[in-house]
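Excluded from the complex is one protein chain; the other protein chains are retained at their positions.
So that you can tell them apart, the chains are marked A and B in the order they are listed, and the count of residues begins at 1 in each.
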Amino acid sequence: MKRKGGSDTESLTEKLLEELNCDTVFTIPVFGGIGVAESVVVTWIIMAVLVGLSIIFVRNLKVENPGKKQLVLESTIGWAKDFFEGIIGKENKRYIPYLITIILYLGVSNIISLFGFKPPTKDLNVTAALAIMSMFLIEYSGIHKNGVKHWVKHFAEPVPVVAPIMVLEIVIRPLSLCMRLFGNVLGAFVIMELLKAIIPVLVPIPFSFYFDIFDGLLQAYVFVFLTALFMNEEQE
Amino acid sequence: MLQLNVNLFFTIINLVVLYLLLKKFLIKPVTNIMEERERQIADGLNQASNAREEAEVLKNEYEAALTGAREESMKIVEKAQVQAKAEYERIVKDAGEKADDMLDSAKANIEMEREQTMKELQSEIAGLAITAAAKIVSNKAENQGNQDIYNQFLGEVGDAHDDTDDR
Partner (left out) sequence: MGTIIAIGAGIAVLTGVGAGIGIGIATGKATDAIARQPEAEGKISKTLILGCALAEATAIYGFIIGLLIILLLK
(Lines give C-alpha, C1' and ligand atoms only; values in the text may rest on other atoms or scores of the structure.)
Protein backbone atom coordinates (compact mmCIF):
# COMPACT_ATOMS: atom_id res chain seq x y z
CA MET A 1 0.00 0.00 0.00
CA LYS A 2 2.63 2.41 1.09
CA ARG A 3 4.94 1.32 -1.64
CA LYS A 4 2.28 1.67 -4.25
CA GLY A 5 1.39 5.13 -2.99
CA GLY A 6 5.06 6.04 -3.06
CA SER A 7 5.45 5.00 -6.65
CA ASP A 8 2.27 6.89 -7.54
CA THR A 9 3.62 10.02 -5.93
CA GLU A 10 6.92 9.48 -7.65
CA SER A 11 5.34 9.16 -11.05
CA LEU A 12 3.21 12.22 -10.33
CA THR A 13 6.31 14.17 -9.33
CA GLU A 14 8.11 13.05 -12.42
CA LYS A 15 5.20 14.04 -14.59
CA LEU A 16 4.97 17.37 -12.86
CA LEU A 17 8.64 18.02 -13.23
CA GLU A 18 8.40 17.10 -16.86
CA GLU A 19 5.58 19.57 -17.29
CA LEU A 20 7.44 22.23 -15.38
CA ASN A 21 10.62 21.76 -17.32
CA CYS A 22 11.21 24.14 -20.17
CA ASP A 23 12.14 21.97 -23.06
CA THR A 24 14.66 22.96 -25.60
CA VAL A 25 12.85 22.74 -28.89
CA PHE A 26 15.81 22.90 -31.20
CA THR A 27 19.43 23.87 -31.13
CA ILE A 28 21.11 26.45 -33.32
CA PRO A 29 24.36 24.86 -34.40
CA VAL A 30 26.67 27.80 -33.67
CA PHE A 31 28.96 28.43 -30.69
CA GLY A 32 28.64 24.82 -29.74
CA GLY A 33 24.87 24.83 -29.95
CA ILE A 34 22.44 27.41 -28.58
CA GLY A 35 19.31 25.80 -27.24
CA VAL A 36 16.11 27.63 -28.14
CA ALA A 37 13.61 27.06 -25.35
CA GLU A 38 9.97 26.24 -25.80
CA SER A 39 9.00 29.60 -24.33
CA VAL A 40 10.78 31.41 -27.13
CA VAL A 41 9.02 29.34 -29.75
CA VAL A 42 5.66 29.93 -28.10
CA THR A 43 6.49 33.62 -28.00
CA TRP A 44 7.07 33.47 -31.74
CA ILE A 45 3.68 31.87 -32.17
CA ILE A 46 2.08 34.55 -30.01
CA MET A 47 3.85 37.24 -31.99
CA ALA A 48 2.68 35.76 -35.24
CA VAL A 49 -0.89 35.52 -33.98
CA LEU A 50 -0.94 39.05 -32.56
CA VAL A 51 0.61 40.65 -35.62
CA GLY A 52 -1.56 38.62 -37.98
CA LEU A 53 -4.72 39.48 -36.08
CA SER A 54 -3.83 43.14 -35.91
CA ILE A 55 -3.12 43.21 -39.65
CA ILE A 56 -6.46 41.53 -40.36
CA PHE A 57 -8.43 43.78 -38.02
CA VAL A 58 -6.70 47.02 -38.90
CA ARG A 59 -6.98 46.49 -42.65
CA ASN A 60 -10.40 48.03 -43.16
CA LEU A 61 -10.46 50.88 -40.71
CA LYS A 62 -12.84 53.69 -41.56
CA VAL A 63 -13.21 57.09 -40.01
CA GLU A 64 -16.94 57.18 -40.55
CA ASN A 65 -19.40 54.39 -39.88
CA PRO A 66 -16.99 51.99 -38.17
CA GLY A 67 -17.94 48.35 -38.14
CA LYS A 68 -18.43 46.21 -35.06
CA LYS A 69 -14.91 44.82 -35.18
CA GLN A 70 -13.46 48.27 -35.43
CA LEU A 71 -15.55 49.49 -32.52
CA VAL A 72 -14.31 46.65 -30.34
CA LEU A 73 -10.74 47.32 -31.41
CA GLU A 74 -11.03 51.03 -30.85
CA SER A 75 -12.69 50.75 -27.49
CA THR A 76 -10.00 48.29 -26.36
CA ILE A 77 -7.12 50.46 -27.48
CA GLY A 78 -8.93 53.56 -26.22
CA TRP A 79 -9.45 51.96 -22.81
CA ALA A 80 -5.79 50.99 -22.61
CA LYS A 81 -4.70 54.48 -23.63
CA ASP A 82 -6.95 56.15 -21.11
CA PHE A 83 -5.83 53.74 -18.42
CA PHE A 84 -2.14 54.35 -18.99
CA GLU A 85 -2.58 58.05 -19.50
CA GLY A 86 -4.35 58.17 -16.17
CA ILE A 87 -1.28 56.68 -14.49
CA ILE A 88 1.71 58.16 -16.27
CA GLY A 89 0.12 61.32 -17.55
CA LYS A 90 -0.40 62.78 -21.01
CA GLU A 91 3.17 63.98 -21.37
CA ASN A 92 4.45 60.38 -21.41
CA LYS A 93 2.34 59.31 -24.35
CA ARG A 94 5.27 57.71 -26.09
CA TYR A 95 5.59 54.91 -23.53
CA ILE A 96 1.99 53.86 -24.03
CA PRO A 97 2.50 51.67 -27.14
CA TYR A 98 5.11 49.65 -25.27
CA LEU A 99 2.82 49.17 -22.30
CA ILE A 100 -0.03 48.14 -24.59
CA THR A 101 2.27 45.66 -26.30
CA ILE A 102 3.30 44.18 -22.98
CA ILE A 103 -0.24 43.87 -21.66
CA LEU A 104 -1.35 42.20 -24.89
CA TYR A 105 1.58 39.83 -24.89
CA LEU A 106 1.16 38.95 -21.22
CA GLY A 107 -2.57 38.54 -21.54
CA VAL A 108 -2.24 36.17 -24.45
CA SER A 109 0.68 34.24 -23.03
CA ASN A 110 -0.98 33.81 -19.63
CA ILE A 111 -4.11 32.28 -21.06
CA ILE A 112 -2.41 30.36 -23.85
CA SER A 113 -2.39 27.19 -21.73
CA LEU A 114 -6.07 26.97 -22.67
CA PHE A 115 -4.94 26.22 -26.20
CA GLY A 116 -2.52 23.53 -25.18
CA PHE A 117 0.69 25.54 -25.17
CA LYS A 118 2.89 25.96 -22.15
CA PRO A 119 2.64 29.60 -21.09
CA PRO A 120 5.95 31.32 -21.85
CA THR A 121 5.65 33.31 -18.63
CA LYS A 122 6.22 30.03 -16.81
CA ASP A 123 9.81 30.31 -17.97
CA LEU A 124 11.92 32.50 -15.71
CA ASN A 125 13.83 33.75 -18.75
CA VAL A 126 10.74 35.41 -20.16
CA THR A 127 9.69 37.12 -16.95
CA ALA A 128 13.27 38.15 -16.30
CA ALA A 129 13.48 39.62 -19.78
CA LEU A 130 10.25 41.51 -19.22
CA ALA A 131 11.49 42.73 -15.86
CA ILE A 132 14.82 43.87 -17.30
CA MET A 133 13.03 45.78 -20.03
CA SER A 134 10.75 47.31 -17.45
CA MET A 135 13.74 48.27 -15.37
CA PHE A 136 15.40 50.03 -18.28
CA LEU A 137 12.15 51.72 -19.20
CA ILE A 138 11.57 52.93 -15.65
CA GLU A 139 15.05 54.34 -15.24
CA TYR A 140 15.08 55.75 -18.77
CA SER A 141 11.81 57.57 -18.23
CA GLY A 142 13.19 59.09 -15.04
CA ILE A 143 16.42 60.19 -16.72
CA HIS A 144 14.60 61.48 -19.78
CA LYS A 145 12.22 63.54 -17.67
CA ASN A 146 14.57 65.05 -15.12
CA GLY A 147 18.07 64.67 -16.52
CA VAL A 148 21.01 62.56 -15.37
CA LYS A 149 21.95 64.93 -12.57
CA HIS A 150 18.58 64.76 -10.91
CA TRP A 151 18.50 61.02 -11.45
CA VAL A 152 21.82 60.58 -9.62
CA LYS A 153 20.77 63.00 -6.91
CA HIS A 154 17.44 61.41 -6.19
CA PHE A 155 19.17 58.40 -4.66
CA ALA A 156 20.26 60.56 -1.75
CA GLU A 157 16.80 61.83 -0.96
CA PRO A 158 15.44 62.54 1.57
CA VAL A 159 18.67 61.71 3.42
CA PRO A 160 21.92 60.31 2.00
CA VAL A 161 21.79 57.35 4.39
CA VAL A 162 19.08 55.69 2.35
CA ALA A 163 21.20 55.75 -0.81
CA PRO A 164 22.07 52.03 -0.73
CA ILE A 165 18.42 51.12 -0.33
CA MET A 166 17.44 53.45 -3.15
CA VAL A 167 20.07 51.90 -5.39
CA LEU A 168 18.89 48.45 -4.41
CA GLU A 169 15.38 49.51 -5.31
CA ILE A 170 16.41 49.73 -8.95
CA VAL A 171 16.92 46.00 -8.90
CA ILE A 172 14.29 45.08 -6.37
CA ARG A 173 11.37 46.59 -8.24
CA PRO A 174 11.87 44.62 -11.45
CA LEU A 175 12.85 41.55 -9.46
CA SER A 176 9.57 41.78 -7.60
CA LEU A 177 7.71 42.23 -10.90
CA CYS A 178 9.49 39.27 -12.42
CA MET A 179 9.02 36.95 -9.47
CA ARG A 180 5.40 37.89 -8.94
CA LEU A 181 4.51 37.11 -12.51
CA PHE A 182 6.60 33.99 -12.64
CA GLY A 183 5.38 32.65 -9.30
CA ASN A 184 1.75 33.32 -10.07
CA VAL A 185 1.82 31.68 -13.46
CA LEU A 186 3.92 28.79 -12.25
CA GLY A 187 1.74 28.28 -9.17
CA ALA A 188 -1.41 28.33 -11.26
CA PHE A 189 0.19 25.96 -13.71
CA VAL A 190 1.28 23.52 -10.98
CA ILE A 191 -2.14 23.53 -9.37
CA MET A 192 -3.82 22.95 -12.69
CA GLU A 193 -1.46 20.11 -13.54
CA LEU A 194 -2.02 18.51 -10.14
CA LEU A 195 -5.76 18.80 -10.55
CA LYS A 196 -5.63 17.37 -14.03
CA ALA A 197 -3.45 14.51 -12.81
CA ILE A 198 -5.83 13.67 -9.99
CA ILE A 199 -9.25 14.31 -11.52
CA PRO A 200 -9.02 14.82 -15.22
CA VAL A 201 -12.75 15.30 -15.93
CA LEU A 202 -14.99 18.35 -15.42
CA VAL A 203 -13.56 19.44 -12.06
CA PRO A 204 -10.62 21.39 -13.56
CA ILE A 205 -13.00 23.58 -15.59
CA PRO A 206 -13.97 26.12 -12.91
CA PHE A 207 -10.43 26.12 -11.57
CA SER A 208 -9.22 26.70 -15.07
CA PHE A 209 -11.46 29.72 -15.30
CA TYR A 210 -9.92 31.13 -12.17
CA PHE A 211 -6.28 30.13 -12.54
CA ASP A 212 -5.86 30.36 -16.28
CA ILE A 213 -8.12 33.19 -17.31
CA PHE A 214 -8.76 35.42 -14.31
CA ASP A 215 -5.39 35.08 -12.65
CA GLY A 216 -3.54 35.28 -15.92
CA LEU A 217 -5.27 38.45 -17.04
CA LEU A 218 -5.01 39.92 -13.56
CA GLN A 219 -1.28 39.32 -13.48
CA ALA A 220 -0.85 40.90 -16.91
CA TYR A 221 -2.81 43.90 -15.67
CA VAL A 222 -0.81 44.10 -12.45
CA PHE A 223 2.50 43.83 -14.29
CA VAL A 224 1.89 46.77 -16.61
CA PHE A 225 0.06 48.69 -13.90
CA LEU A 226 3.05 48.43 -11.58
CA THR A 227 5.48 49.24 -14.38
CA ALA A 228 3.52 52.38 -15.20
CA LEU A 229 3.28 53.25 -11.51
CA PHE A 230 7.02 52.85 -11.01
CA MET A 231 7.64 55.02 -14.07
CA ASN A 232 5.43 57.68 -12.64
CA GLU A 233 7.21 57.42 -9.30
CA GLU A 234 10.61 57.63 -10.96
CA GLN A 235 9.65 60.81 -12.77
CA GLU A 236 8.91 62.75 -9.61
CA MET B 1 12.78 26.31 -15.44
CA LEU B 2 14.74 28.23 -12.87
CA GLN B 3 17.96 28.92 -14.70
CA LEU B 4 18.65 31.99 -16.74
CA ASN B 5 20.28 31.41 -20.08
CA VAL B 6 20.57 32.76 -23.56
CA ASN B 7 16.83 32.51 -24.03
CA LEU B 8 16.52 35.67 -21.97
CA PHE B 9 18.12 37.63 -24.80
CA PHE B 10 15.98 35.86 -27.34
CA THR B 11 12.95 36.93 -25.39
CA ILE B 12 14.15 40.51 -25.18
CA ILE B 13 14.71 40.57 -28.94
CA ASN B 14 11.31 38.98 -29.45
CA LEU B 15 9.63 41.57 -27.29
CA VAL B 16 11.34 44.48 -29.01
CA VAL B 17 10.35 43.09 -32.39
CA LEU B 18 6.81 42.51 -31.18
CA TYR B 19 6.70 46.06 -29.86
CA LEU B 20 7.83 47.49 -33.17
CA LEU B 21 5.45 45.31 -35.17
CA LEU B 22 2.44 46.01 -32.98
CA LYS B 23 3.24 49.68 -32.93
CA LYS B 24 3.35 49.72 -36.71
CA PHE B 25 0.44 47.44 -37.43
CA LEU B 26 -1.95 47.91 -34.54
CA ILE B 27 -1.46 50.95 -32.38
CA LYS B 28 -0.43 53.52 -34.99
CA PRO B 29 -3.35 52.90 -37.40
CA VAL B 30 -5.94 52.67 -34.66
CA THR B 31 -4.63 55.78 -32.95
CA ASN B 32 -4.52 57.59 -36.27
CA ILE B 33 -8.10 56.66 -37.00
CA MET B 34 -9.24 57.76 -33.57
CA GLU B 35 -7.38 61.02 -33.82
CA GLU B 36 -8.74 61.58 -37.30
CA ARG B 37 -12.25 61.07 -36.02
CA GLU B 38 -11.63 63.34 -33.07
CA ARG B 39 -10.30 65.97 -35.42
CA GLN B 40 -13.33 65.63 -37.67
CA ILE B 41 -15.65 65.95 -34.72
CA ALA B 42 -13.75 68.97 -33.50
CA ASP B 43 -13.92 70.43 -37.01
CA GLY B 44 -17.63 69.80 -37.16
CA LEU B 45 -18.15 71.44 -33.81
CA ASN B 46 -16.01 74.37 -34.86
CA GLN B 47 -17.96 74.75 -38.05
CA ALA B 48 -21.22 74.58 -36.20
CA SER B 49 -20.13 77.20 -33.74
CA ASN B 50 -18.78 79.34 -36.58
CA ALA B 51 -22.07 79.07 -38.41
CA ARG B 52 -23.91 79.99 -35.24
CA GLU B 53 -21.67 82.98 -34.72
CA GLU B 54 -22.23 84.07 -38.29
CA ALA B 55 -25.94 83.72 -37.85
CA GLU B 56 -25.66 85.75 -34.68
CA VAL B 57 -23.74 88.46 -36.47
CA LEU B 58 -26.26 88.51 -39.31
CA LYS B 59 -29.10 88.68 -36.85
CA ASN B 60 -27.44 91.56 -35.07
CA GLU B 61 -26.92 93.31 -38.38
CA TYR B 62 -30.52 92.85 -39.34
CA GLU B 63 -31.66 94.04 -35.99
CA ALA B 64 -29.42 97.06 -36.26
CA ALA B 65 -30.73 97.74 -39.76
CA LEU B 66 -34.27 97.38 -38.53
CA THR B 67 -33.67 99.71 -35.64
CA GLY B 68 -32.00 102.15 -38.00
CA ALA B 69 -34.92 101.99 -40.38
CA ARG B 70 -37.34 102.57 -37.57
CA GLU B 71 -35.32 105.50 -36.31
CA GLU B 72 -35.07 106.88 -39.80
CA SER B 73 -38.77 106.58 -40.34
CA MET B 74 -39.36 108.25 -37.02
CA LYS B 75 -36.92 110.94 -38.02
CA ILE B 76 -38.67 111.38 -41.33
CA VAL B 77 -42.02 111.60 -39.63
CA GLU B 78 -40.62 114.09 -37.17
CA LYS B 79 -39.06 116.09 -39.93
CA ALA B 80 -42.28 116.00 -41.84
CA GLN B 81 -44.11 117.12 -38.75
CA VAL B 82 -41.67 119.94 -38.21
CA GLN B 83 -41.89 120.92 -41.84
CA ALA B 84 -45.64 120.73 -41.74
CA LYS B 85 -45.70 122.85 -38.64
CA ALA B 86 -43.33 125.35 -40.19
CA GLU B 87 -45.43 125.41 -43.32
CA TYR B 88 -48.53 125.80 -41.26
CA GLU B 89 -47.01 128.60 -39.30
CA ARG B 90 -45.75 130.19 -42.46
CA ILE B 91 -49.16 129.94 -44.04
CA VAL B 92 -50.81 131.25 -40.96
CA LYS B 93 -48.31 134.04 -40.76
CA ASP B 94 -48.76 134.80 -44.45
CA ALA B 95 -52.45 134.76 -44.01
CA GLY B 96 -52.13 137.03 -41.01
CA GLU B 97 -49.86 139.35 -42.92
CA LYS B 98 -52.13 139.33 -45.87
CA ALA B 99 -55.04 139.96 -43.65
CA ASP B 100 -53.11 142.74 -42.00
CA ASP B 101 -52.23 144.12 -45.40
CA MET B 102 -55.77 143.92 -46.51
CA LEU B 103 -56.86 145.46 -43.29
CA ASP B 104 -54.27 148.15 -43.68
CA SER B 105 -55.23 148.82 -47.26
CA ALA B 106 -58.84 148.70 -46.28
CA LYS B 107 -58.07 151.11 -43.49
CA ALA B 108 -56.10 153.28 -45.87
CA ASN B 109 -58.95 153.15 -48.33
CA ILE B 110 -61.37 154.03 -45.70
CA GLU B 111 -59.10 156.78 -44.53
CA MET B 112 -58.71 158.05 -48.03
CA GLU B 113 -62.38 157.85 -48.64
CA ARG B 114 -63.04 159.52 -45.41
CA GLU B 115 -60.55 162.24 -46.23
CA GLN B 116 -62.10 162.62 -49.63
CA THR B 117 -65.49 162.69 -48.09
CA MET B 118 -64.22 165.12 -45.56
CA LYS B 119 -62.78 167.21 -48.35
CA GLU B 120 -66.01 167.04 -50.25
CA LEU B 121 -67.90 167.73 -47.16
CA GLN B 122 -65.64 170.64 -46.41
CA SER B 123 -66.08 171.93 -49.92
CA GLU B 124 -69.76 171.39 -49.63
CA ILE B 125 -69.74 173.01 -46.26
CA ALA B 126 -67.67 175.76 -47.78
CA GLY B 127 -70.23 175.93 -50.60
CA LEU B 128 -73.03 175.97 -48.14
CA ALA B 129 -71.21 178.60 -46.16
CA ILE B 130 -70.64 180.62 -49.30
CA THR B 131 -74.26 180.07 -50.27
CA ALA B 132 -75.28 181.18 -46.84
CA ALA B 133 -72.89 184.09 -47.15
CA ALA B 134 -74.23 184.80 -50.62
CA LYS B 135 -77.74 184.78 -49.27
CA ILE B 136 -76.62 187.16 -46.62
CA VAL B 137 -74.78 189.15 -49.28
CA SER B 138 -77.84 189.12 -51.62
CA ASN B 139 -79.93 190.43 -48.84
CA LYS B 140 -77.47 193.19 -48.17
CA ALA B 141 -76.17 194.13 -51.70
CA GLU B 142 -78.87 195.21 -54.15
CA ASN B 143 -76.55 196.62 -56.69
CA GLN B 144 -75.93 195.25 -60.18
CA GLY B 145 -72.22 195.13 -59.69
CA ASN B 146 -72.51 192.51 -57.23
CA GLN B 147 -75.14 190.66 -59.28
CA ASP B 148 -72.50 189.28 -61.66
CA ILE B 149 -70.28 188.01 -58.94
CA TYR B 150 -73.21 186.42 -57.30
CA ASN B 151 -74.31 184.64 -60.46
CA GLN B 152 -70.87 183.42 -61.13
CA PHE B 153 -70.39 182.10 -57.65
CA LEU B 154 -73.79 180.52 -57.69
CA GLY B 155 -73.04 178.77 -60.93
CA GLU B 156 -69.82 177.43 -59.53
CA VAL B 157 -71.34 176.26 -56.32
CA GLY B 158 -74.26 174.71 -58.16
CA ASP B 159 -71.79 172.72 -60.23
CA ALA B 160 -70.01 171.65 -57.14
CA HIS B 161 -73.26 170.70 -55.59
CA ASP B 162 -74.21 168.65 -58.61
CA ASP B 163 -70.87 166.88 -58.46
CA THR B 164 -71.39 165.98 -54.80
CA ASP B 165 -74.81 164.67 -55.59
CA ASP B 166 -73.39 162.38 -58.23
CA ARG B 167 -71.15 160.73 -55.78
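Just so we're on the same page, contacts are C-beta pairs under 8 Å (C-beta built on N, C-alpha and C of every residue); 3 or more make two chains touch, one makes a residue touch a chain.
What you see is a predicted model, and the numbers here were worked out from it, not measured in a lab.
Only one residue from A:Lys15, A:His154, A:Arg180 or A:Lys196 touches the chain missing from this view: A:Arg180. Only one of A:Ile34, A:Val162, A:Leu194 or A:Leu218 touches the absent chain when the whole complex is considered: A:Leu218.
Annotation for chain A: contacts to the undisplayed chain at residues 176, 179-180, 182-184, 186-187, 218-219, 221-222, 225-226, 229.
Please note the rule applied: only the chains that are shown with their structure count from here on.
With centres set at the average Cα position, the gap from chain A to chain B is 93 Å.
Here chain A touches chain B in the complex through residues 20-22, 34-37, 39-40, 43-44, 46-47, 50-51, 54-55, 57-58, 61-64, 70, 73-74, 77-78, 81, 96-98, 100-102, 104-105, 120, 122-126, 128-130, 132-133, 186, going by the rule given at the top.
Chain B makes touch with chain A in their complex at residues 1-12, 14-15, 17-19, 21-23, 25-31, 33-34, 36-37, 40.
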